[in-house]
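Please see the structure below; I have some questions.
A protein chain is absent from this complex, but the other protein chains hold their places.
Labels for the chains are A, B and C, by order of writing; each one numbers its residues from 1.
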Amino acid sequence: MIAVLKPNATQEQTDNLTKWLESRGLSVHISKGETMTVVGLIGDTSKIDSELLEGLEMVESVKRISEPFKSANRKFHPDDSIIDIGGLKIGGPHFQLIAGPCSVESLEQILTITKSVQASGAAILRGGTFKPRTSPYDFQGLRADGVELLLEAKKQTGMPIITEIMNANHLPMFENVDIIQVGARNMQNFELLKELGMSKKPILLKRGLANTINELLMSAEYIMAGGNHNIILCERGIRTFETYTRNTLDLSAIPVLRELTHLPIVVDPSHALGVARFIQPMAMAATAALAHGLMIEVHNDPANALCDGAQSLTPEQFAELSKKVRRIREVASE
Amino acid sequence: MIAVLKPNATQEQTDNLTKWLESRGLSVHISKGETMTVVGLIGDTSKIDSELLEGLEMVESVKRISEPFKSANRKFHPDDSIIDIGGLKIGGPHFQLIAGPCSVESLEQILTITKSVQASGAAILRGGTFKPRTSPYDFQGLRADGVELLLEAKKQTGMPIITEIMNANHLPMFENVDIIQVGARNMQNFELLKELGMSKKPILLKRGLANTINELLMSAEYIMAGGNHNIILCERGIRTFETYTRNTLDLSAIPVLRELTHLPIVVDPSHALGVARFIQPMAMAATAALAHGLMIEVHNDPANALCDGAQSLTPEQFAELSKKVRRIREVASE
Amino acid sequence: MIAVLKPNATQEQTDNLTKWLESRGLSVHISKGETMTVVGLIGDTSKIDSELLEGLEMVESVKRISEPFKSANRKFHPDDSIIDIGGLKIGGPHFQLIAGPCSVESLEQILTITKSVQASGAAILRGGTFKPRTSPYDFQGLRADGVELLLEAKKQTGMPIITEIMNANHLPMFENVDIIQVGARNMQNFELLKELGMSKKPILLKRGLANTINELLMSAEYIMAGGNHNIILCERGIRTFETYTRNTLDLSAIPVLRELTHLPIVVDPSHALGVARFIQPMAMAATAALAHGLMIEVHNDPANALCDGAQSLTPEQFAELSKKVRRIREVASE
Partner (left out) sequence: MIAVLKPNATQEQTDNLTKWLESRGLSVHISKGETMTVVGLIGDTSKIDSELLEGLEMVESVKRISEPFKSANRKFHPDDSIIDIGGLKIGGPHFQLIAGPCSVESLEQILTITKSVQASGAAILRGGTFKPRTSPYDFQGLRADGVELLLEAKKQTGMPIITEIMNANHLPMFENVDIIQVGARNMQNFELLKELGMSKKPILLKRGLANTINELLMSAEYIMAGGNHNIILCERGIRTFETYTRNTLDLSAIPVLRELTHLPIVVDPSHALGVARFIQPMAMAATAALAHGLMIEVHNDPANALCDGAQSLTPEQFAELSKKVRRIREVASE
């Protein structure tokens, strides 16, 4: 971290700053130029609050040289993390398709879809049970009953399951869930992240609509700081001025994240696009950009789905997507 | 709500749609033009999921005519809501200044600041106790101890207090807090909102960094749907491409919200700007745009504040702001 | 186009509106519901200014059903447009690579790069001659001399060339240029677009940093309205809050544009990303999403390029990209 001091910073102020920084365990390296003084901070600066430093009267500006995340940082963990989900692997060379309905609605529905997506090559079953909806009057999911239905689908098909948590108090219900999803709106629900850090379960952490790549990694860091390193990151679109698609899928996040972190990256084009007929091209694009997996909404009767029908594929469309994506994956990962 | 059907929608599809809508308690009014059929939905459409409707095969597009929020809607509650905080009023003609430190740090600190902002005209004391920080390594607040210190300040000065909640499990600690703040990052933590709906306490609900005005009102609706109508809305800046200020304070939200809702609107320029010397002009601007209150960070020693020092005013700067703002308020509200 | 009238609109106002719309050559279809009156406008509404309509006192809101662009609209021109560049084709099944340096610097430089990218499979040579730079003190391009050097490279290699125009007065210099580029900052320089509409030359029109897909098509419409239908659209990134990449490449624009328009779509990952090592994955992604071409910056000595060195590939990196992209293209377009 580098702090540039104001031209009129006094010697006393510089000395006080040096003492304060050293009291926080850092070495300080001062370089005086004609028109500016540059203070280099050497050591573990992840514990220094750069906004606080910038608030000091004699400081003109502050620049981080090293990233503020450690456990998630590829510099300190050069090899790809591979997350193990009951024997199934994701990350590094392992690419997986996650598929299933927006909402779990009934046993018949979930079994039909599960068998169909499994036959088409999906390895993990997704299904919404606790649903974060903008309106209190919209369908909120089957909640605990939905989790039970997912577990029954898992029992009958052997597919590991993923579903979203919205409240740390619900954790006991998620005991047999294989991957716990943190939704975009909860990416900075730090209390929830801390609780998940004490679990050992794989967590799929979705990027918030207004969150930077750096903040996504800081939220992963919250979970990892608690001891849980089983994290899968998920790009699902950010909010921009463009309204033709529901959000703007930021596929550039894939190569950026692959450089910054060792954690696997999954892409959810369904929620980002919001329109079924745009899902396949964007799924192919995400695969070509070397995502470690895709999460796709599939419904056997999209027109009657209780939520987000506009973005669900039919089982036939998913089968075609799956075939295409595998071939792109082969070429891209050669 | 209006649904425009695709040119090739069949009579059977139109009939099915009509039946489905009527089964949800709506009257349906169909108007056939040469090139399009328009379906008008009459009745309480707040319970209809417009994305679901848009997902139906025969539907081209959907447009809400009426807003999806009811309890917060000025149409159904034309008079300004006035929130009573132990006798102190905010909303309608009542304008209040909320001030205090970013974080509660010690009894001495909080008492010094409380007395100083009270003397300058602040009516409500703010102080962070549970702090949502991007990094797990940054200071997280004094938590329960911080709440105790705030309560002591309240006891000694009589000022009502406001502090942020991050976890519904902490509610018992907030029993004697006068206003509970929901931070920008939790604006769509729907589980938390539901819990607060079961309380009777005044809630200050901050707009999320990437949330629209409409979504802010839908989050207020979550709390109101539970029975708690004591809500104060807070504009605190949205995330845009501009980086000179921390966020972009959207003051246009004030007249828009005053038109859409009866709830009072408070503005927090401190977090939006992030730079102390820009706070006063923006506080004056928010007042001129007819906000019902301001929330301002004040610290007796900004350079050493444990967090967000860069955006805190000194007590002297706050005293000047308070004087200016009162005069602007007089002129603007004539 | 549909206009929803306010509940209190009088019969007289409705009649006046009807007359006014009919005087503009439209048929009007009025549908009265209990709580609202919906006015359907039938005919060529592309000439109606929807904001003007929305400004009328009795109008609650206006919704376009049909797009405001006609010549660029796939509905009226279902087959893909194929642009012919002296025998070379782009659009429909024809995919092309455009490559070359950010700025033309010298004859030796441009010849070296041209031969190298041609050998690696690029079909069209790009090279900046008139450079739009944020600062008046930055290098502004070799201007007329640069165009001459490009023409010499074309003469020696037979490659068609593309370069950016910034001023309609420069058109005579572009007589032998094969494709004229309109840069992102000039996407809504309507005076320039009108002049280019009177030319017959292929135009590559870049999307502006803050422009919607709809506005990009309206700008294409400006050129087409003048009679020039040889237009190639180009996605080059939009401005968002994310700062890790220079802009956010909006690849979703590819399937959306393929649906809305018959014009070919090229992607420029170099300017969007701004970092050389992220170009290849995003080039593969754009190809997988079925772009009709890519525009890539290549420099034989990126570290010394006079501008935008950070985003230029070496000839070796481009050769690898070209090989990968061709294979992705084969799989994706099957």
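By definition in this document, a contact is a pair of C-beta atoms (placed from the backbone, for glycine too) under 8 Å apart; a residue touches a chain by one contact, two chains touch by 3 or more.
Just so we're clear, the structure is a prediction, and the values are computed from it rather than from any experiment.
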Which is it among C:Glu22, C:Asp49, C:Glu108 or C:Glu330 that touches the chain not included here?
C:Asp49
Identify the residue among B:Ile30, B:Leu107 or B:Val256 that touches the chain left out of the display.
B:Val256
Touching the absent chain when the full complex is considered, from C:Gly40, C:Pro160 or C:Gly208:
C:Gly208
Which listed residue, B:Leu111, B:Leu171 or B:Ala285, touches the chain dropped from view?
B:Ala285
Identify the residues of chain B touching the omitted chain, counting contacts across the whole complex.
210, 212-214, 238, 240-245, 248-256, 259, 272-273, 277-278, 281-282, 284-290, 324, 327-328, 331-332
Which chain C residues would touch the chain omitted from the figure, given the whole complex?
46-47, 49, 51-52, 54-57, 68-69, 132-139, 166-169, 185-186, 188-191, 194, 208-210, 215, 218, 221-222, 225, 239, 274, 302-303, 305-312
Residues of chain A in contact with the chain that isn't shown?
2, 4, 27, 29, 31, 33-36, 38, 40, 42, 60-61, 63, 65, 239-241, 243
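Methods note: only the chains that are shown with their structure count from here on.
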So how far apart, in whole Å, are chain A and chain C when each is placed at the average of its C-alpha atoms?
32
Would you give the residues of chain A that are in contact with at least 2 other chains, written as numbers and ranges?
210, 238
